[in-house]
Structure formats: C-alpha cells, structure tokens
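Shown here: the complex without one of its protein chains, the others still in place.
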Amino acid sequence: MAKVAVYRKEHFNAAHRLNNPELDAATNEKLFGKCNNPNYHGHNYDLIVKVTGEPDSRTGYVIDLKLLSDLIKTEVLKKFDHKNLNLDTEEFKQLNPTAENIAIAIYHILRPKLGNHLDLQVRLYETERNFVEYPV
Amino acid sequence: MAKVAVYRKEHFNAAHRLNNPELDAATNEKLFGKCNNPNYHGHNYDLIVKVTGEPDSRTGYVIDLKLLSDLIKTEVLKKFDHKNLNLDTEEFKQLNPTAENIAIAIYHILRPKLGNHLDLQVRLYETERNFVEYPV
Amino acid sequence: MAKVAVYRKEHFNAAHRLNNPELDAATNEKLFGKCNNPNYHGHNYDLIVKVTGEPDSRTGYVIDLKLLSDLIKTEVLKKFDHKNLNLDTEEFKQLNPTAENIAIAIYHILRPKLGNHLDLQVRLYETERNFVEYPV
Amino acid sequence: MAKVAVYRKEHFNAAHRLNNPELDAATNEKLFGKCNNPNYHGHNYDLIVKVTGEPDSRTGYVIDLKLLSDLIKTEVLKKFDHKNLNLDTEEFKQLNPTAENIAIAIYHILRPKLGNHLDLQVRLYETERNFVEYPV
Amino acid sequence: MAKVAVYRKEHFNAAHRLNNPELDAATNEKLFGKCNNPNYHGHNYDLIVKVTGEPDSRTGYVIDLKLLSDLIKTEVLKKFDHKNLNLDTEEFKQLNPTAENIAIAIYHILRPKLGNHLDLQVRLYETERNFVEYPV
Partner (left out) sequence: MAKVAVYRKEHFNAAHRLNNPELDAATNEKLFGKCNNPNYHGHNYDLIVKVTGEPDSRTGYVIDLKLLSDLIKTEVLKKFDHKNLNLDTEEFKQLNPTAENIAIAIYHILRPKLGNHLDLQVRLYETERNFVEYPV
C-alpha cells in the first residue's frame, strides 16, 4: 500500500540562552548577540512531528495520532516544557540550544520509540518567523 | 524550464465517525475511542492541493489557480462539503474515513483531471494539530 | 484595583445540523440550505472564554487560566467534544444549534461556576470566517 | 469627526517565572505550579496596542502606525525583548510577571507617551491560548 | 431576548497609495514615506464585519451569515477587489485611502443595507500587524 505522512503539532514553553561553553564570553556575545543574555530569554516552541508509513489496513491509520501525541508529551514535553533548557535538561548542559540542536535532540529522543517501518521528521518553530526541520 | 510547485487551499465541513464495518462494535470502540461515536462528530477540513510542473512560457502559470480552485470545488467540495462522509459519499460507505483515507481518496479524484505533465500531492488538515499528506 | 480581562482558548469537534423541529422540512431546507442536511455535517469549534475582574493582589491573576481551562474542559468540552449536538446533548434536543445558540448555551453553563465578582463573555468560531460573541 | 481604533501588533521573547517574593517557596509552588520553576521558562509574547481617536483630517491617520510601532519598540521591546523579566527589568523586580501585570505595566509605560486626545488599550498574548487585555 | 454579535470575515486584494491631493508632493512624501510611491503598492485586506442584534426565534440567527457574506461580496468586494483604490473607485478619488478611511467607507456602504435593529462595526486588516476598527 502507498505511504502517507501524518503530522502532529504540540507546543512547549521554555527559557534558554545561546552560549557555547567552549568559547569565551566575548566570542559568545559576538556570535549570539541578545540571544546570549546570561539571564536567559524564552520562547513558545511549536513542534510538528511527521511520521511516514503505510496506513494499517484495519484502522486506516499510519499511527494513531492520539498515541503519537501521548508519546510526544511523555518523551519530549515532560523534559522541556516550562524548563530552562540550559539548566534543567541533560541534552543542553553542554550543547548550545539552537533551534537546530533542539530539533536534532527531539529526533533522537523519538526515533527509538517508533517502529522501523516508520520514517520520522521533526519541525520546530522557535518563533513564527524562525523554524527548522530535521532530517532533510 | 525548471519546475515550480503551486498550492491552492480550500476547505469543507463534514461529519464522520471512525468505524471499520468489518470489525465488531467493541473492537471499533477500542480502536477509535470517542471518534467512534455512532452519532458522528465533525470537522472543518482544510485541504491544500499541490501541483508541480513547468510554468507555461506564455502565462507564467504552472496551472491557473482559479481553474485549480474551480476543479477542487467541482470535484471534491461538491461531494464532501456539508456532508456526512460515512452516509452521504460513495467513497466512505465501506472505507473508514480517517484523514489518511480521505487524502488518498481526494488524490484519486483529482489525479485523472490533471495532465500527465503535472505532479499532484494532497495535504489535509483534520484539525490544526492533526494533518496528513499523500503521496509522500 | 483596575479590572483586567483574561482569555482562554479551547476547541471541540462536533457534528450538527441546523433544523427547527417546530417547522416543516421544506421550510427548514429553505432557511438552512446545505446546513440542514439530515445526515449532519460538522465543525472544529474554537471557543474563547473571556473573564473580567480585578487581579488578586497575592497571585496577580484575575483567575488562574489553568483552572479556567479545566473548568471549560469539565463543563463544556465533556458535553460537546466529539458529539452530535442535535442527538447527544440535552441543550440542543429542541433548540437549533446555530453558533448563536451554542454560544448562549455555553455562557449559561459557565456563568454559575464563576464568582459574581467576575464578568463572562463567550466567543465561538464555527469556522475561521464565521463567529459569534455573547453577551455583547 | 467620528472616532476610529487603530491597532499595531509587535512581539518579544522573554524568560520569566511566576513567583510572589512576599510568599514562601511552598506557597509559591502551590499557587504557580510549573510556572514557578526557579530556573525560569519563557514565551513569545505577542503585543497588540490599540489607540483610539479621531483621524487627522490632513493625513487620515489616528496615529501614524509607523510611529506607534517605533514607540513600542523604543519604550517596550527595548526593555523586555530577549530579557529575563524577573531579573533584567525594574518593573518585575518585586512584581509577579503574570500576563495581567505585564499588560498593566506596558499600559503605564505607553500612556504618558500618547496625547490625551487618544485612548489606549493593551492586549498581550502569553501563548496563542492565554491572553489578557487592559484596561477593560 | 439578549443580543448576540455575529462576525463574517472576507478579503480583497487592492492597490493603493497614500496621498492627500490637497497637499504638495514634498509634504505627501514626508507624511507617507514609502506608502506614497506614485506607482502604488498593494495589500491583501482582511475585512471582518460585525453585526449585533437579537437572534430570530425561528432561525436562531442574528442574520444569516450566508446573506451577510453575499452582501459584503456584492457591495464591497465588487467595488474594491483587484482594484486600484485611488484610480478605480469613487470613494477614494479625493479621499486618502488609509485603513481608517477605507473602514469608514465600508461602514457607510453597508449601514443602509442592514435593518435599524442591527448594529454594525467594521474591522479592516491592512496587514496582519496593522488594523483598524470603526465605529468604536
């Protein structure tokens, strides 16, 4: 049967700052400008998870979007929602929480939870005007 | 000349229930939860039709989006808008009207109406947070 | 202290048909056109509840929007979400479920649950292009 | 001449935590839940400023929206954008930065900058689903 | 019976320039900047028409939104859609087509078409970030 892509949109609110701990303060300030504010700023992140596969002949579902929503809530939102990404998460203790790196991290959190017959792609909106997608 | 994709967004409002007539009531209730309500529920479906091809050198159009809009209205909205998908349509008398199956059905309605030099893809929003795309 | 209005947006998906049981079929068909389809159609209803009052000096809240969200879920969404408004609800067994009447019904469901020091207004989107507000 | 309302939408990204410094930690945690996270979380705030008055007969403008936009940028965004509201601003050193209190603060920042012939109202979206308006 | 407000959203695309024919070119250029471009620029205008009244006891409608939509199309969109407001319309031959003036003009076009038992308000979006409302 032909493949279909299904999408589920969720959101979370988090604080972060852009900062590479391996660089000095002046370089970080130059690279990241106001996003480097040591006291953090924050975003309403919109997260769209795309799962591609063949619809099940019994249900007509690629994946039950209620289950996908629950999976995202359990695995991603519980970690990131109402958190400080730099201070409160394992993923970004050392890694700079750019939108690119957050999307890659979310992909690696969700990928093992989905069967191999399903493809996965993550789109993350940091703002309405700035967003990223992984993998391409 | 290089190919361009053009998109037209339309919408329709319909009632449906998720139910596989080949399964018993208890199984359907377990698989589809509140979406299995025998009295139906409904959605504002947003439909985005993507057509890809080379722009015509005379018009600069891949396809006149007014014509594409009229085609969607005549072939798709006339069938589905303000209808009960399970009861009022041929397509879903036997087939479970999941978003996946509706998108596939719309693709097969529109595909023969477009020339072979054009590619077609359908995106269907069941809600702002749940949507599907076919083919991938 | 000066009053502030706070708003919470929720949504539900429901089937309905517009039909006045006191009128005959021909009159209903003439008045409501395709919205009178006896097999129902449906909508994604967006509901915005506005509560106006003085912020509490201790919390800075007019009302905790988490509590307001829970109230809307318990009192309104549980009744209407994934339901057939004409068949599954007490409110619209006899009353025509126009957007106007649904908004008034929601107002009367929520009004007794809020303290008298708070004002209440309901906005209901039947589609992105058709919406209503009560009271004015 | 009759009055017209004009609106300008701007946005800013900020970190905050909900916390009343006059209350103990347990009470704050109980009142504000995950919004009380001591490491902060954040939002993309959408700000809509409404100015009401008679259009100028020469320009047809109530107020030049380019000037209003510049005023909001200079007076509000410069203070709040990419900042930690609790740590980086005078307004919320002692005051709990709920949406209600942020909207009231923005009103008091902008009010003296507009002529007395103009009325002012502020709407602030903390998320797409939670927003406030002041004055009412 | 209590009053309800109903809203219908429509849109039109038009060219315009901001220019007061009673002022000289230098003053117009100073007042309106790039909006004064003699070759025009343009917008996708979103128009929201609000009608307030008591729902009819037979239909449950304040006004049939299909009729309101047709009225807006016949009276407003036919005049303004895909037109140059300065050159193609009677309303703005002498009057500067600011958002304020367009909203007032639309109000005066629609007001006589609605019964006296109904109140009317017009909201006009020139862009997502700039919009106006009349009357207040």
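Observations, loosely collected:
When the chains are written out, they are named A, B, C, D and E in that same order, and each has its own residue count from 1.
In the analysis below, a contact is a pair of C-beta atoms (placed from the backbone, for glycine too) under 8 Å apart; a residue touches a chain by one contact, two chains touch by 3 or more.
Source: prediction; values computed, not measured.
Here is the thing to keep in mind: the chain we left out touches A, B, E in the whole complex. Considering E:10, E:81 or E:119, the position touching the chain not shown turns out to be E:81 (whole complex). For chain E, the list of residues touching the undisplayed chain reads 11, 13-16, 34-35, 37, 39-44, 81-84, 87-88, 127-128. In the full complex, the hidden chain is touched by chain A at residues 18, 20, 23, 31-33, 95-101, 103-104, 128-136.
In the full complex, chain B contacts the hidden chain through residues 2-10, 52, 55, 58-62, 65-66, 69.
Throughout what follows, only the chains that are shown with their structure count from here on.
Where touching is counted per the definition, chain B and chain C have no chain in common. Matching residue numbers shows that D-E is the pair in B-C, A-D or D-E whose interface repeats C-E, with more than half of the contact pairs in common.
Shared interface positions of chain A, i.e. residues touching 2 or more other chains, are not present.
Listed by label, the pairs of touching chains are A-B, A-D, B-C, C-D, C-E, D-E.
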